[in-house]
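Only a single protein chain was left out; the remaining protein chains are all shown in position.
Chain naming follows the written order as A and B, and within any one chain the residues start at number 1.
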Amino acid sequence: MSAPPRTATEAVEAIRAGQLSARELWLACQAAATDDELNAFTWVADADDGPNEEAAALPFAGIPLAVKDLFCTEGIPSQAGSRILRDYRPPYTATVVRQLLDAGASLLAKTNQDEFAMGSSNENSAYGAVLNPHDRGRVPGGSSGGSAAAVAAGIVPWALGTDTGGSIRQPAALCGIVGLKPTYGACSRYGMIAFASSLDQAGPLTRSVADAALLFSKMVGRDPCDSTSLAFPEAIELPRSERLDGLRFGVPDELTGEGVETGVRAAFEASVALVEQLGASVERCQLPHAPHALAAYYLIAPAECSSNLARFDGVRYGLRVDSQDGSLEEMYSRTRAEGFGAEVKRRVMLGTYALSSGYYDAYYGRAQRVRTKIAEDFRAAFERFDFILTPTSPTAAFELGARTSDPLAMYLSDFCTVPMSLAGIPAISIPNGASGGLPVGLQVVGPAFSEPRLLDAAHALELAHADRVKTIALPSPLRFEGNENGAAGARE
Amino acid sequence: MLDRDQVLHVARLARLELTHDEVERMSRELSAVLDHIETISELDLESVAPTSHVIEIANALRADEPRPSLSREVALAGAPAVAEEGFEVPTPGS
Partner (left out) sequence: MNLQPTIGLEIHVQLDTRTKMFCACELSFGEPPNTRTCPVCLGLPGALPVLNAQSIHFGLMIGHALGCELAPQSIFHRKNYFYPDLPKGFQISQYDAPLCRGGSLGDVRIDRVHLEEDAAKLNHVGVSGRIHGAGSSIVDFNRGGTPLVEVVTEPDLHDAEEARVWLALLAATMRQLGVSDVRMAEGSLRCDANVSLAPAGSGELGVKTELKNMNSFSFVKRGIEAEIARQRALLESGAEVVQQTLHFDPRSGNLTSLRSKEEAHDYRYFPEPDLVPIAIDEEMVQRAREAVGELPATRIARYEHLGLSAEHAHQFAFRPALGSFFEAVLSAADGASPRELATWTAHVAAALGERDPDASALEPAALAALVALVGAGRVAAGPARTVVLARLLSQGGDPARIVEQEGVGALDDDAGLADAVAAAIAEHPDAAERLRAGNAKAIGPIVGHVMRATKGRADGGEVTRLVHERLGL
């Protein structure tokens, strides 16, 4: 390998050009995944199971892909980070994974995650916390923390994650990579072990905006197995824009003020200046109901999860803990008590309460109305603006254990990402310099099905940001720009 | 805001066995979260329709055409307890 590729797009090109063999890349990535010290993986393929010769002719040329644990993969452990699904091997494969494999990706690994995607730090995994490759004392973000850490560390070119309230964008920001949450319905949810059905979306975690576009282009489409999926109205091309001329960006007061850490705010302000330098206009705006998004989210998501997780009952698959008195009731409640971790229990309890007799209207019903107002706020904003800009996370990566005893503080990590999830609109997080030596993300948000334009704008920003991106040195088959000297550290 | 009895009632609905400590902790933590959530009770949402789906699709129907089912072997492969060609459970109510 003369000049190792830095991104998936480059790796595909190198294989096409005969400069790299898919097999060689597979073996390098497989070795790195096997040696992983970040606890990013819950399963790694055998070295022998790599791509064959024909794969090179397919769009993804056989390059390796890591997939979040909660995607069902036939015959391969799909545990959703939970003890209740330890070593569960489904008899079928999730639609998006199938689509990516059909496009020539090679399944290298399943990635660690917060249990059932509930968490913002990846500390809620039954398979242990994931470490942030930039600082191993810190969290990678969650819930797609394993995918983010693996991509950031250069172990895999790209990975699949899911985003319910920020679970792709926030770990992408905390690990200094790109993460796209698509429009709700753009990608099939069939075979994704559900957290909150009306919010869950699959999306790419990648090392460049072009990679995100490339992976996303094969993820979209109406799936007859998912009633809530839609045909994407246009083809997804690789982004090429270098300028933002004539575009209008809105910066909402509600998501950029109080609660945003100083370093994050400085990085955000720098990127606003950059947007203007690239020819766009930037104006402040209001999303009046955005401050209530977290409350609505922490009712809707737990309510749906309390119902989605009812199927884990020790009957058809997964863990069973027999009762002492031989009763069915005790088998249920002991199985679930031992199978679920603390955060899952908390949310199941919260959601059960929010739906229970006498509380539905005050909690779940109200939250759904707040959701309507939040979607209306965005619709109004997009009449004036092409895109909305916010920091992705109000803070950079925090220390392991720092928020585990305070659920509310943990929930506040999702402050900037949850409103878009409730509105079902696309949002991308791209690297945006650093705060205190740690990566920070910039979130660009567009109206439903605006991904092609969103990716274009993000691409222009990425180019302009190139010298502000936090870099990292790891024994990796892939390289980040500025990696040649082997020195770790931020170039701010 | 969520007292011990309520926690136990909700845990029963959710089929979750909680230890004594967990009941206490749940009561404390859920109350804190619910306090935060209370902010939405101040909003005037009288005339606002609830949103269950952010996408506007209707019907999404499937033609009534059979596809092959799983073999019993595959269907039962992950079951914790199997007997007589089926999933074994403690008899309800016993």
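FYI, a contact is a pair of C-beta atoms (placed from the backbone, for glycine too) under 8 Å apart; a residue touches a chain by one contact, two chains touch by 3 or more.
All figures in this text were calculated on a predicted structure; none of them were measured in a lab.
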Note = Where A:S21, A:T34 or A:S197 are the choices, the one touching the absent chain is A:S197
Remark   = From B:V23, B:V48 or B:L76, the answer for touching the chain not displayed is B:L76
Query = List the subunit A residues touching the unshown chain?
reply = 70-72, 78, 80, 85, 88, 90-92, 94, 189-194, 196-198, 224-228, 303-304, 306-307, 309-313, 315-317, 322-323, 325-328, 332, 352, 355-357, 360, 364
Key: subunit B, residues in touch with the chain not shown (by the definition above)   = 9, 12-13, 15, 52-53, 55, 57-67, 69-72, 75-76, 81, 83-94
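Everything below uses one rule, namely that only the chains that are shown with their structure count from here on.
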Remark   = Distance between the CA centroids of subunit A and subunit B (whole Å) is 23
Remark   = Contacts from subunit B onto subunit A in the complex sit at residues 2, 6-7, 10-18, 22, 26, 29-30, 32-34, 36-41, 43, 45, 48-55, 57, 60, 62, 70, 74-75, 77-81, 87, 89-94
Remark   = Note: in the complex, subunit A contacts subunit B through residues 88-89, 91, 184-185, 198, 224, 227-228, 230, 289, 291-292, 294-296, 298-299, 306, 310, 313-320, 323, 326-334, 336-337, 340, 345-346, 348-350, 352-353, 356, 362-363, 365-373, 375, 407-408, 411, 422-424, 448
